[in-house]
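With one protein chain removed, the remaining protein chains of the complex are shown where they sit.
And then chain A:
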Amino acid sequence: MATVELRFSALPEHVRTARLVAAAVARRAGVDEAVLDEVRLAVGEACSRAVGLHQNGGISAPVKVLLIEEEKQFSIEVGDEAPHAAPGGRVPGDGPAEADAETEEDEMGLAVISGLVDDVEVSAGEHGGSIRMRWPTTPPATLLA
C-alpha cells in the first residue's frame, strides 16, 4: 500500500494541494531538500496533465496520486482514467484541431517532467495512464552523530 494516497476531483484548484502534500511526504521520506522543488514541480505537472485529460474527456473520476516511501527511494505515481488512443488510433469525439492544441500542452508538461526527473516511466492504455517518478532518499541522520 502507498504511504499516502490522494484522490482529488479533476479541478485545477486542487493541483496545488497535491503539490503541497507530495512535497511534505517527500521531505519526511528523506528526499534531499535541494530536490524538493523539483518534486513539487514534477508532481504539479503530472497532476495538471491528468486534470486536463479528465476534463477534456468528460471523465468524472478523480485523479489518483500515490506517494510511496520505499527503501532508499521515494516514488510518486499519478494516475488518470482517460482512455489513450493506441498508436495509429484516435479517441472518438476528438476534433483534429482541438487534439493538436491539447497535445502541445501535454507535451510541454511531459518535457518539463523528463527534464527534471531522471527516473520516470509514462504508461498509457485503453483504461487510463500513469506517470511514475522516483527519487533517491537518504536515511535520516541519527541524533547520536
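Please note the rule applied: a residue touches a chain if its C-beta (ideal position, glycine included) is under 8 Å from a C-beta of that chain, and two chains touch if they have at least 3 such contacts; residues count from 1.
One rule holds in what follows: contacts and distances are computed from a predicted model.
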"Chemotaxis protein CheX", "3-sulfinopropanoyl-CoA desulfinase", "ABC transporter ATP-binding protein" or "Anti-sigma factor antagonist" - which is the UniProt name of the missing chain: "Anti-sigma factor antagonist"
Sole contact to the chain not displayed, among A:Leu6, A:Ala82 or A:Val112: A:Val112
Option touching the unshown chain, where A:Val4, A:Leu41, A:Ala61 or A:Ala124 are the choices: A:Leu41
Chain A, residues in touch with the chain not shown (by the definition above): 12-13, 15-16, 19, 37, 40-41, 44-45, 48, 51-52, 105, 108-109, 111-112, 115-116
